[in-house]
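With one protein chain withheld, the remaining protein chains of the complex are depicted in position.
Showing chain A:
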Amino acid sequence: MAVFDTPQEAFGILRPVCVQLTKVQTTENVERLQAQLQTVSDSALQELQEYVLFPLRFALKTPGPKRESLVQSVVQCITSILSTTCVKKQDLLQELFSELCLCLSSPSGLQPPAPLSEELKLTVIQALHVLMHSAYGDIILTLYQPSTLPHLGFAVSLLLALAEQEKAKQIKLAALKCLQVLILQCDCQEHHRPLDTVETRQCGNLFASFLPGISIALSRVITGDIKQGHMVTVSAIRLFYQTVCLVMADEQLATITQDEEKPSGEQSRLSELVVHRGPDWVKSTADKLSLLIHKIVEFASLHPHWKVRMELVELVHLLMLKCSQSLVESVGHLLKAVVGLVNDESNEVQSKCHEILRSIAELRTVAENRDLADVLSENLHSLATALPRLMNSQDDQGKFSTLSLLLGSLKLLGPKVSIVLNSAAHLQRLSKALMQVLELDVADVKIVEERRWGPEDSLGEPLGSLQHGKGQKKYFRFFIDERIFLLIQQVCRVLGYYGNLYLLVDHFMGLYNESVVYRKQAAMVLNELITGAAGLGVDVLHERETAVSTEDLKGTITSILEEYTDQANWYLTTSIDTEGTSDELTVKHSRVRAISRGAHSSSLISSSSPSSDPNPTIRSMNSNIWQICIQLEGVGCFAYVLGKEFRLLLVSVLYPVLEKAGDSTLLISQTATGTMVDVCRACGYDSVQNLINSNSDYLVNGISLNLRRVAHQPHASRVLEAMLRHSDASLLPLVEDVIRDVLSALDQFYDDRASSFLGVLSTLVAALVQWFVVVKGKEHPQEQNLEQQRKQGKGSVITPMVQEVEQFFLDYIKQKQIAEGNLPAMEEEEEEVQALPPEPEMDDSGAEGETPLPAHAQIAKDVMERCIHLLSDKSLRVRLKVLDVLEFCVIVLHLHENHLLPMAHRAWPALVTRLINDDPLVVLRAFKVLCTLAEKCGDFLRRRFSKDVLPKLAGSLVTQAPVSARAGPMYSHTLAFKLQLAVLQGLGSLCEKLDLGESDLNKVADACLMYLSAKQPVKLQEAARSVFLHLMCVDPDATWLLLNQICCLLPYEPPHPSLQPVKLGGMGRQRTEFTDNVLGLLGELQRRETAAFQAGPREAPEPQPPSLTEALG
């Protein structure tokens, strides 16, 4: 394109056009020139620059009004020339600069800019932009002399006005861009010569004059309508901080001395315009800027577009970097901005903030600059003061940003935190603010209501199911958002990380003790402080100089724990009936609750809870529950902090925690369980069970000492319960000792506190059953089966016909011999041997008699002894529970018959009273115990049963039968029904186990017969049938006869005419209410006999010793 390379040729081409333009200034001519310029090479044009510019400048300078289009095209032409050439002359530059500026000025000169078309404005701005770029080398600096100040000022104000007032976004942007060039901060790609220090200072001096104007105008642009688009705001912010950095840079200001000479002499008028940046000026400017910065920060940090916020962060960065001393007043605002944006929703902004905060922190600007630290601590103070108010008034979002700010300030203060907090005022405010913010909502009734039912809890769950450090979800009065709590948590941790641990702990401990109102919050803060002090879960900007030593931590934690587990803080009223409910826990039948009211009001009077509040409200109980939970969480935290070192503290802590794990309030027991898991993990135990087993000595110690205090006995027994529940047989030797303590404590307080011990006794014997009976049973299932078979065999081996008849006679002869006193001693012995299945490895002391009982059996025996006394307790619930315990004892002891039988003998009178003469509930329970006892003791009880109990039972069955026969469907919900049912269900097996005599069996059969009636409730019929099924085992013939007396369908023909015909009572009777059941039973009997007959030949030889036949012979 460049056709004309040499200036001569170019000149030849351009001259006519230029001449033409000079003569007639029209748009066409300008365009022609423009067209010709295209054909001239850059170098040639450079030579002819001034020549070509002349007509153009002339066109602009011509006095009188000009057409806008002409001016526009002229300026465009100038722009194109300048864009390819450079201005080498100072004068030219200055003149062009002012001429261009004039294009936009209004004729009156007072109100820039003139009301011109937007295109023209844009063109001129661009021309200025290009002009600045085309200035050659140092030439540009000539613009920045005091003498050119007016020109420069004019341009600046012009551009600012454009940026501020124009509507078009393009113009605004161009104006801002141009201003940027003007202050020598152009960020375009072209190479700009970097300024040296002196030059920079000069420029700084110069622009100091414009700073007020620029900053005010820009702040207006920045805080203008959001609709102007984010680009404008972004560049305005950028321009703002660049200008401020240029003028207020610490580096420059440091070199300016107080008495610097003002440029004097001929330029005195101009010199008045130049500002001397002395300290006073700096101070006042900084004050004013601080207002603007505050405004900008407030506005921009909430700007919806992230780039604006990003630019704001950039602003903070640069100002903090370059002007932190001069703008010390504004540092607060700046930090607030960046700290507040740390948790911005845009990731870029977030990471930038982090980066900046870190760089600020690393520069130690804060730490070393006393002023900054002052500013920060002042911020902190005012923030802390305002915090409670803000927490009341702001929404969650607002609270979030406020707290972010608090956190950021703390992080920035870093190690200075400890110094700041040495000021009592700061600490006071901050702590009060935290106390208020963390106030819990304690209105929820559910927390108080929710109870841990059933003896099993979740301690046995696998470790993984509970997460560390989560804690219970708390409900705060002043906020809902979980993030806010996390922030507060961080605040506390940062405090702990940097602060003086002793001071802080002491202070918050003081608050903890000061008032119940603060107690929960203070505990929460303390927990987090310690976590932070250990450097766990805390996110900081710079490392602290000295970490807290483990020893110090341990000391602090020990003292906090001492306070937490102090009686006054640990044993709080969490439910109205602490005693009653803990007892109810182990009562299995929920219906008992309905009648237990009377019982537990008495136990309430006797209970003397250490901190019993006469009138606990739901609110205060809820609050107490939370306090305990927070303290428990604290224990978990501390364990986490100390790791294995915590093992030493288990001496004092494990017991109280376990105590709470057995608490009846669901929340507390859950939390305590979580704490156990935390502790377990921290101390390196692989399971809670392991934890308990390894530290059982500490627990035992606690239990034993607490048993000595009446008020603490329920707790102690609860811990023992928890221990027993979560451990295995290996624990027994360890707790044996303390079980004796429990028993002796029980001996001392039979009257009033029995119920609190029964819980633990019941758990104890249940555990013994679990450990020693069930486990053994599993190990030797075969033996048990054998025994069963043996027992069954006794009843079911009925070989009919010839063999049977033979056997019958053999037996008859034998019985007769016995009756006559002729005892076949040898055979008895043999049977004895067979009857006792050998249990070689078992310490079956029953057989040897004198050898000491194994520990578990001895304990069971001791417990049983107490139970005998307690069987006649006046409290219904106690009696019920005692029966439970008794049953377990019997099960444990059944392998040691020599001990069981005497105990059974002693227990019998009391048990009989329960069976005969007590509340139906107790009768029911006692009957179950009786069944168990009968099962284990067998015929030892036969005579007693038939004498003491059977008549009464049979009697009651008989009297109740008509009632139940008449009753409606609701009857099955009554206690009487349940009792009938239980008796009927148990009676059959009792008869079998006790091997009752004929007359007793008849009694039973007579009583039960009524229940075979179809009028009886179905369940009772079933139960009655079961009785008869059992009777069939014991004495099939008698049963057969009895049943046939009622109803007999089959005619029995005698096999031989010499025998008399069979007459049975039931023959020929009409169908009655009994028919169905009786026939069913007879059918069953028939079936069994046939089965036995078929199986007989194989089974028969075994039970019959050959010697019998010989004896017959």
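Following the convention adopted for this analysis, a contact is a pair of C-beta atoms (placed from the backbone, for glycine too) under 8 Å apart; a residue touches a chain by one contact, two chains touch by 3 or more; residues count from 1.
Everything below uses one rule, namely that contacts and distances are computed from a predicted model.
From the set "Very-long-chain (3R)-3-hydroxyacyl-CoA dehydratase", "UDENN FLCN/SMCR8-type domain-containing protein", "G protein subunit beta 1 like" or "AP-2 complex subunit alpha", the protein name that UniProt assigns to the chain left out of the figure is "G protein subunit beta 1 like".
The chain omitted from view is touched by exactly one of A:Ala168, A:Leu648, A:Val1062 or A:Ala1091, namely A:Leu648. The missing chain, though absent from the display, is touched by one residue of A:Lys169, A:Arg619 or A:Arg708; that residue is A:Arg708. Check A:Tyr698, A:Phe749 or A:Tyr971 against the missing chain and you find that the one touching it is A:Tyr698.
Where chain A meets the missing chain, the touching residues are 647-648, 651, 697-698, 700-701, 704-705, 708-709, 734, 737, 740, 744.
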